[in-house]
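This structure is in structure tokens; I'll ask about it shortly.
Only a single protein chain was left out; the remaining protein chains are all shown in position.
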Amino acid sequence: MDATPSNIDLQRSNYDVDAIRADFPILASEINGYPLAFLDSGASAQKPECVLRCMDDVYRRSYANVHRGAYTLSQAATDYYEGARKTVARYINARSDDEIVFTHNVTAAINLVAHSYGRRFLQRGDEVIISQMEHHANIVPWQLLRDEIGIELKVAPIDEAGNLLLDQLAEMFGYKTKLVSLTHVSNVLGTIVPIKKVIDLAHERDVPVLIDGAQGIVHTRVDVQDLDAEFYAFTGHKLYGPSGIGVLYGKKDLLNTMPPYEGGGDMIERVTFEKTTYRDAPARFEAGTPPIVEAAGLAAAIDYVDGIGVENISAHEQELLAYATERLNEVDGITIYGEAQHKAGIISFTLDKVHPHDIGTIIDSRGVSVRAGHHCAQPLMDWLGIAATTRASFGMYNNKNDVDALVEGLNYVKEIFS
Amino acid sequence: MDATPSNIDLQRSNYDVDAIRADFPILASEINGYPLAFLDSGASAQKPECVLRCMDDVYRRSYANVHRGAYTLSQAATDYYEGARKTVARYINARSDDEIVFTHNVTAAINLVAHSYGRRFLQRGDEVIISQMEHHANIVPWQLLRDEIGIELKVAPIDEAGNLLLDQLAEMFGYKTKLVSLTHVSNVLGTIVPIKKVIDLAHERDVPVLIDGAQGIVHTRVDVQDLDAEFYAFTGHKLYGPSGIGVLYGKKDLLNTMPPYEGGGDMIERVTFEKTTYRDAPARFEAGTPPIVEAAGLAAAIDYVDGIGVENISAHEQELLAYATERLNEVDGITIYGEAQHKAGIISFTLDKVHPHDIGTIIDSRGVSVRAGHHCAQPLMDWLGIAATTRASFGMYNNKNDVDALVEGLNYVKEIFS
Amino acid sequence: MDDDVRELYQEVILDHGKNPRNFRQLEDANCEAQGNNPLCGDRLTVYLKVDEDRLIRDAAFEGRGCAISMASASMMTQIVSGKTVSQVQYLFDKFHKLCTGEIEEFPQDEFAHDVDKLRVMSGVRQFPMRVKCATLSWHTMNAAVSGDSETSTE
Partner (left out) sequence: MDDDVRELYQEVILDHGKNPRNFRQLEDANCEAQGNNPLCGDRLTVYLKVDEDRLIRDAAFEGRGCAISMASASMMTQIVSGKTVSQVQYLFDKFHKLCTGEIEEFPQDEFAHDVDKLRVMSGVRQFPMRVKCATLSWHTMNAAVSGDSETSTE
């Protein structure tokens, strides 16, 4: 067998999901006597041993506040923190470490842009284009801005399958369009949005673009220079990293034209009561003590993902998605939502006459963790004409047994509700 | 010997600092062959074993996203997260868990109030009173608000020793005074501000009060009902908890009159593109995935502190402070800044002809970690007429050896600079 | 927990869930309130007809939700009809405590008959995430009689 490392197909057949599973301590759990089938990585992924070790280690050996101390431990902690910035920059191919702002989640990153970029560059009547399938994190910040300064929200439509309607999107641009803010991957439908095309469309019209990469970065390789988006935001806990950290990538020149978001220590150049001046990005946007150890953990997670290769992970997830789609379609009364041309490992469905919450509770008793609800995407739910779905989402560690457990769980649900 | 647990003096003599030190793994470190004398807890404290174990455990056994999943792991994580809220509420004696908002640090908590409370209730020309010894985190947010809506900042003076001048503060109130925002303990001078008196002063004039408790909660027992402040904010990492978490306590009725801060998932009641309604506090102010595991870690830290008793910790720190003051005063050319009547375990000083940064570097080579700089309090530095100080700050685990190491370090500095 | 699940999804709950009683708008209602569960987006409206003596003459509801919340609402409308406001508030309090596990059993009192009905819902206490589903309709009813037009379980 040829082991050329660049051959992804061959690699995929080499993808050792058992070895990967062994790296995630929580996967050995039993729930109610059943092996855990964790199918909610879209809400938050589990963490590999190396991430946990790394964070524990920082606290045990290298912890102090960053940036401020002229002593060894503070330097060590700063090395972790700034090293994490380098890791992120390298991973998404940013031009400079200064383009990486750490926040506490992706929600904060989008709010930062809405607040700081929005209030500097947008005015009453200006338009921001989002899509029908946004997460609340990419809706509500713009609504708060709307309430404040009177911008307009334009919603790009999708088709039945969940594809973004590019032609219609193209026609929405007008002279008042000042920003496009779009999800990379729908957390409900799984749609992988052709963001490169949207970015090109927008740039032809000189409109900057923010990409909500919360789901996107988990399933695809992101190269911010190739994409050329002005902003790309994501969250650590979905990328196998810890809770409490998010990332805003922004083009450096743009970041440096933006006013501060929060005020406090570390983001200032000079403070007097009369006048305060601010440092350049990223410091300008990182007021106060940052998520030091979380950054170290995120860097460890990225190294882990990169070691396996996001393309390989994604290929593995595609296999699972195909298998799950096939097996779920065998279940009587099921409706799957989201059949876009390009889909990530996320599958939403409903089951006739059974509410997703009941499904969630019942299959949990068989060890299967799925999410049931509106997935923070109520406008999409309204558009679909439903209140909620059950969603299974795959991580690098899922296998066919997990899918089988899901299907068996659904059969148990049907037995109860028969 | 009488072991009545309520007898603090007796307890203090029982204070087993060696046992406590053994609980903090990092304290066994050597720096450059010297035992670590960590004297920068004011910037960020080290973490006891129980905090590290707790966080590691959550990730290994009980991790999932909170609030959203109808399954066992999500419930377990939610129990940790909401349990942490209860722990904080109990510890500071809040009336209700709903008065506890988790943020990512105290800086964020103050910005939240400035942004949300400030823009709802303050208008052009209204005045906010702060003091001469505030941390940038309690200056810059108000300046950002000033730049935006035109409030005025009034600065309450202090005396040479670092005492807040209460009489002069009392005279600063006018009909335009809309908020007092004050540090509980100065992170530079160590001054313990008589905040209860200030709160009473303010309340007599119907002016609400925010207390920056970043340092205060570490050294004193905080009872928010007794204090009666409208807001009390603090940060987890200084209270022996993890990085990445802060707390805003706010009176419930007040919080519920305030508009959201960041927008996103979990803080909404119902989202449509046209109109969105928000949940009550604390959810309203916790957009997106919160610092789940950090909250669990903070709760473990609080339990640990409470197990020892903050009064006992503080009594121990007072002993160290007295000892350090005495020993430092023996060093030729030293000037100590901050001699307030009530002082926490923080001691700032300068040494003739040697810049604090040089001191920091040199004594680090002898294992002593101190902070050198403006301590994010430039207006105070300007008032003192200096650029920087060296600061030693004590945690529950420090002992006289640490102080001795500091003094020896300073002698080494003098040797080099002689 | 298999047993727990079976206990939660008893026949009678499944039956009420599938065929909720009093599932309609009440034309002559004089109290009504909307209940939201912001976590799942489920919502329901409770309609009550309350007379001068604070006696509930009729009760109905509309909305969407899981089997638990539908069944709970359905049973609730049956139970509250013919009771006074203070009686149903008393029952609500006890029911709430039963669901959260604050009390183990209903007190033995005049409401023995209703209590039997409500007891079938108490399996929910093994499922803390679902307590809100079981209590949403009761919260909403309580809001309606208290004159609040909106409520949500938090």
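Labels A, B and C are assigned to the chains in the order they are written; within every chain, residues are numbered from 1.
In the analysis below, a contact is a pair of C-beta atoms (placed from the backbone, for glycine too) under 8 Å apart; a residue touches a chain by one contact, two chains touch by 3 or more.
Everything numeric here is computed off the predicted structure, so don't read it as measured data.
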Contact list for the unshown chain, restricted to visible chains: A, B
Residue among B:44, B:350, B:378 or B:398 that touches the chain left out of view: B:378
Candidate in contact with the missing chain, chosen from A:124, A:270 or A:353: A:270
Options B:28, B:322 or B:416, residue touching the unrepresented chain: B:416
Full-complex contact with the absent chain, from B:209, B:362, B:392 or B:405: B:362
Chain B, residues in touch with the chain not shown (by the definition above): 31-33, 353-358, 361-362, 365-366, 372-374, 378, 381, 387-388, 416-417
For chain A, residues in touch with the removed chain: 67-71, 74-75, 78-79, 268-270, 279-280, 283
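As a working rule, only the chains that are shown with their structure count from here on.
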Touch-based graph of the chains, sorted into line, ring, star, complete or other: complete
Farthest-lying chain, centroid of Cα atoms versus that of chain C: B
Chain B-chain C separation of Cα centroids, rounded to whole Å: 45
Inter-centroid spacing, chain B versus chain A (mean Cα positions, whole Å): 32
Chain centre separation in whole Å, for chain C relative to chain A (CA means): 38
Contacts with two or more other chains, residues of chain B listed in rising order: 68-71, 74, 268, 270
Numbers and ranges of chain C residues touching at least 2 other chains: 39, 41, 127, 129-130
